[in-house]
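Notes follow once the structure below has been shown.
Removed from the display is one protein chain of the complex; every other protein chain stays in position.
Chains here go by letter, A and B, matching the order in which they are written, and residues are numbered from 1 within each.
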Amino acid sequence: MSEVAATSILPKTDGPLGRLSDLFWRRPGLLLLLMLLPPLLWLGIIYVGSLIALLLQSFFAIDDFSGLVVYEITLDTYKQLLIPANFDIILRTILMAAAVTVASAALGFPIAYYAARYATGKWKAVFYLGVMLPLWSSYLVKVYAWKLILAKEGILTWIFEKLHLSWLLDAVLALPVIGGNSLSISYIGTFLVFVYIWLPYMILPTQAALERVPGNLIEASSDLGATPGQTFRTVLLPLALPGLIAGSIFTFSLTLGDYIIPQIIGSSRLFIGQAVYTQQGTAGNVPLAAAFSVVPIVIMGVYLWAAKRMGAFNAL
Amino acid sequence: MARRRLRGERMKVLAMTSAVSFSKVSRHFGAVRAVDAVDLVIEPGEFFAMLGPSGSGKTTCLRLIAGFEQPTSGHIEIFGETAEGVPPYRRNVNTVFQDYALFPHMNILDNVAYGLMVKGVSKAERHRLADEALALVKLPGYGARKPGQLSGGQRQRVALARSLVNKPKVLLLDEPLGALDLKLREQMQEELKSLQRKLGITFIFVTHDQGEALSMADRVAVFSEGRIVQAGSPQEIYNRPRTRFVADFVGSSNVITPDAMAKLGGERKWASLRPEAIALAGEGVEARVKATSFLGSATRVSVQAGETALSVMVPAGHPVPEADAMVRLSWKPSDVHYMEGEA
Partner (left out) sequence: MRSDRGQKAGWPLTLAAAGGIAFLHLPILLIFVYAFTTEEKSFQWPPPGFTTQWFAVAWNRPDVWDALILSLKVASIATAIALVLGTLAAAAVARTQFFGREAISLLVILPIALPGIVTGIALRSAFSLAEIPYSMWTIILGHGTFCVVVVYNNAVARFRRTSSSLIEASMDLGANGFQTFRYVILPNIATALLAGGMLAFALSFDEVIVTTFTGGQQSTLPIWMLQELIRPRQRPVTNVVAVVVVLATFLPILAAYYLTRDTESVAGSGK
């Protein structure tokens, strides 16, 4: 070990790889550019290009007589969004998204809280997988499962019957607007399925936010004589809020853009997603479809901006 | 092979050169002058310490030698060869990182053999050399373990072996003992020192601990705000600090203002006076004892002489005054060290 190599600077390594490595070391900017180029080209051309194409379409309008797209910049298509039939669709979707978000937060919070504060070791993993597996398992299969559950001859009707509560189910279904012939063709059904499918997206960021709350903060609060309710309102909720907001970004955005759930489980009244789908498909009015799809983009843009100001992104 | 061809020629050039030399080296990060026009010469075989508070530029200097940073201006030579523009993997200089940076996915033997592996040394040979290196750092037979299974001190030794196996011309150590507890630190200080003597490799280490720098190094450079304030032997640095900063940072020395020094009977200049150079006897200045603290081999006595607070070291076996007692202080005029300027 005592022999010391004679040179302090080694000669240049041979071969193209060695030279390329030297080049990248001297010009880190070049390496960075080469690394960024493929993803930038793909996302920039394929994705952003498509979005711009879509956006452009929304500024065209369709000729009422020929049914062809007129390639002139106009705001006529956006004006169509404001006619009552279309505006109802937008309002209905936003209300549904808001209701789903609130329900997901209410259902998701106890799970996230328990998993963050009380679950340890093996139970931690159980809770994590218990949320991850439903999150990642097939969307359509989950929707399908609810079709089975909510069907008139399905398990839910059967349970109500066994509990002698059929009158309750009938009363709920008899409610105006949100009721219907059976749960699977009512707003209640649509709402339930939305909540079910997007719930994990609410739990995960909420749990992440709660994990960062030191446990002794809650003990300190109760030490100081706060009731559990006060501790929840004044300590826990403000600290969990960024997580809840991050989760609400998902539940809100996903509900805004979904067209499959209301198509399979719900009344025949349309949501934004369905409107986009039918306008670009059977109705052949691509500009209106484009204008409709700009609505969730704008809503989410405002929502994300507000969420960022409230620090929600730190919980993602 | 190319290496062997060049070896003979370079040997001649290297005979009389310094190990590392900086001339007017600066490294700026935006507006921050991390290293500012530093001149520095480190001799072959020296155990050299770069001492300074965090942000003083010492670590950046180390990284300039390793090649992780490039100078904004100035010239660096390693054994007479220009280092600018040479990537770290072409410098025969190795680093022991502060967090050791052992590869978590490899066992200890492969960690140590890594440098040889990338140079294309055969498996049998590099494993033999790695075993030797592990024996050198007193970790024989640890090769099959993973870094996660070792203690902090053991990881430190592995990091050392991983560098030494490459027979570097210069070994850089970034806060090598920072993460170890006190006892282990003292032990490693001695081991590093004897290892360096045995191998004759130039060791350059960075630390913010003045005790470590003074006890291990042949020479110390004190850094402040990107510059070297003073470089010299530990005795020089300790006994004759050039500036107030060095006196403050390096020792537990009493730093005395010009006015106070004049009142104490000296010149009207900034001065430093080591606590152990003051005796609690004789005819000197009168002072009141504020507090005493027992340190084992000595007792530190804090006294107030007029407006000047001083600390005095009383060796074990000598009488220690009570708090609030009045004492007289004396020292040899030659023990007073006058410093340059204000800073």
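The definition used in the following text is that contacts are C-beta pairs under 8 Å (C-beta built on N, C-alpha and C of every residue); 3 or more make two chains touch, one makes a residue touch a chain.
Note that the coordinates shown come from a computational prediction; the quantities given were computed from them, not determined experimentally.
Sort through A:88, A:170 or A:211 and give me the one touching the missing partner chain.
If we include the chain that is not displayed, A:211 is the one touching it.
Quick one: say which of A:169, A:241, A:260 or A:283 touches the chain that got left out.
A:260
One chain isn't shown here. Among A:9, A:61, A:244 or A:290, which residue touches it?
If we include the chain that is not displayed, A:290 is the one touching it.
Can you list, in ascending order, the subunit B residues touching the missing chain?
Within subunit B, the residues touching the omitted chain are 66-68, 87-90, 93-95, 97-106, 114-115, 117-119, 147-148, 152, 162-163, 166, 179.
Since one chain isn't shown, list which residues of subunit A touch it in the complete complex.
Here the touching residues of subunit A are 10, 13, 17-18, 20-22, 24-25, 28, 31-32, 35-36, 38-40, 42-44, 46-51, 53-54, 57, 107-108, 110-111, 113-118, 120, 125, 127-134, 136-149, 151, 153-155, 157-158, 196, 199-200, 203, 210-216, 218-219, 249, 253-254, 256-260, 263-264, 273, 276-277, 280, 286, 289-290, 293, 296-297, 300, 304.
The definition used in the following text is that only the chains that are shown with their structure count from here on.
How many angstrom lie between the centres of subunit A and subunit B, each centre taken as the mean Cα position?
So the centre of subunit A lies 55 Å away from the centre of subunit B.
Using the touch definition up top, name the residues of subunit B that touch subunit A in the complex.
2-3, 6-7, 10-11, 14, 78-83, 85-87, 89-93, 132-133, 136, 164-170, 198-201
Going by the contact rule set out above, which residues of subunit A touch subunit B in the complex?
For this pair, the touching residues of subunit A are 1-14, 21-22, 25-26.
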